[in-house]
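The following block contains the structure, expressed as structure tokens.
Here is chain A:
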Amino acid sequence: MSDQIEDAINREYEAGFVSNIESETFAPGLDEDVVRRISAIKGEPEWMLQWRLKAFRVWQKMEEPDWAHLNYPKIDYQSISYYSAPKSMADKPKSLDEVDPELLATYEKLGIPLHEQEMLAGVAVDAVFDSVSVVTTFREKLEEAGVIFCPISEAVHKYPDLVKQYLGKVVPQHDNYFAALNCAVFTDGSFVYIPKGTRCPMELSTYFRINEQNTGQFERTLIVADEGSHVSYLEGCTAPQRDENQLHAAVVELVALDDAEIKYSTVQNWYPGDENGKGGIYNFVTKRGICHTNAKISWTQVETGSAITWKYPSCILKGDNSVGEFYSVALTRGAQQADTGTKMIHLGKNTKSTIISKGISAGRSNNSYRGLVQMHSTAGKARNFTQCDSLLIGDKCGAHTFPYVESSNASAIVEHEATTSKVSDDQMFLCQQRGLDPEKAVSMIVNGFCKEVFKELPMEFAVEAGKLLEISLEGSVG
Partner candidate 1 sequence: MLEIKNLQASVEDKEILKGLNLEIKPGEVHAIMGPNGAGKSTLGYVLSGREGYEVTDGSATLGNDDLLDMEAEERARAGLFLAFQYPVEIPGVSNLEFMKAAVDAHMEARGEELMSSAEFLKAAKLACKQVNLPLEFLKRGVNEGFSGGEKKRNEIMQMLLLKPSLCILDESDSGLDIDALKVVAEGVNSQRDPKRSFIVVTHYQRLLDYIKPDYVHVLSDGKIVKSGDASLAKELEAEGYAWLEGYDVEEADA
Partner candidate 2 sequence: MSAYLANAIEQGQLVNDWLTPKRLGSMALLQQTSWPTRKTESWKYTSVRSLEKKTFERGTTNDEHAFSSIAGLDAIELVFVNGVLQQLPEGLPAGLSIASLENVPESTQVWAREQFNVAKPSQHLFGLVNDVLADNGVIVDVAEGVTIDTPIHLVNLVSENNETQQRVIVRVGQNAKVTMIEHNTGSVESLVNHVAEYFVEESAELELYRFSFRTEKALTVSGAHVQLAKKAKLNATIVGFGSELSRMDLDVLHRGENAFAKINAIYLLAKGEHFDLHSTIEHEIGHCVTDETVRGIVGEKATAVFNGRIHIHRDAQKTLAELNNKNLLLTDDAKINTKPELEIYADDVRCAHGATVAELDKSALYYMTSRGVSRDTALVMLNFGFINALVDEMPNAVLAEWLRPILKERFVKMNAEL
């Protein structure tokens, strides 16, 4: 029976194809000149170049962190190419009709049609292919509502004041090794601004795709929700199946001003590498949001991909009565390793945070929850509730929990709970005895285990996430 469960975990990576697109790619290597060239290609103003250079110098002095429960060979930052763009993008296409059909076909194949008439109504997409944004849909419609949704490279030109005001303010350049690197070499990403009192009329979504070989992807997302506004943002990612590891070091910054609300959902499905741990994406991501008075930031993530995941979407609850949430499902199988969780920094009074983390480990993988709940002395009557559950499938994997609780305020209440369980042979037998095939049984049990998190996802994503787990577990039962 256990073998059946084991087998149910193994499946093919469906997004693993390579698109045959002619690209302009930098030779591998990183020095100041590379930073200058990226900035030049983007035609950036001087202040942006200086900002990058400053970050690059900071990065050079930093050391790669080693505290995570992860094991991987040292990354050679000189063997990576820091810029790659489809050639067809060189003279910016004016409309979708001018976009390389091969590119459109790639997204089509991934289930993300970029022709607006074919799209799911109510979702605007920014598609980022290797280092550049390919297309952003529904822009006019959003502009009517005053919402800005565009590639960040464009925002640097069009909205320099907003970018200057907020870029690097939530995640400072020196925050950590990977964030500093991103600051120096980021190539594209999305920029969102929701004006005061506006409810964004549709879901915003960015879809990231790494295609080129030996290329790192360093995208940067900045979302500013002005006072009393509301936005829901989705992020998806895939990469082809390659034998080499590829580095992805993104930074996401969220700013929720007074009374604003940001809901940020991720379905991360980077190529995880093969059964033996060959290939796959190294995913080192810094995501953080700041909540002003009465604001709310909610992170939801479904992490099924990447060889290495190092990711802690966090909330700084600065304003009184602000709310932070983190809902996470992390599935690791094969030789995958994930060290993921969140930080909830309570500064304001009556701030509240909720953390629900579901880790599923299978194969020979290791899955760690790492979290920090910090109650500062200013956080009177603040409250945190954390629930971390691990599900182990098979006896060769690992599930770990490292929750840090630091409280300096007596009136703050912190509650942390963690449990661990397995998909038992009894459960499997019951399902099978009732006529379910083993694959269905495992996926049902796993889905049930993750239900609390899935219900937080926007509908389109919830379906996708459910399917993703189902596919992930396909063939795990023989």
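Behind the choice of candidates: all candidates are chains of the complex that A comes from, given by their letters.
Criterion: contacts are C-beta pairs under 8 Å (C-beta built on N, C-alpha and C of every residue); 3 or more make two chains touch, one makes a residue touch a chain; residues count from 1.
Please read all numbers here as calculations on a predicted model, not as lab measurements.
**Student:** Using the definition of touch given at the top, pick which of 1 or 2 touches chain A in this complex.
**Tutor:** 2
**Student:** So in the complex, which bits of chain A are touching candidate 2?
**Tutor:** 67, 69, 375, 377, 380, 390, 392-422, 424
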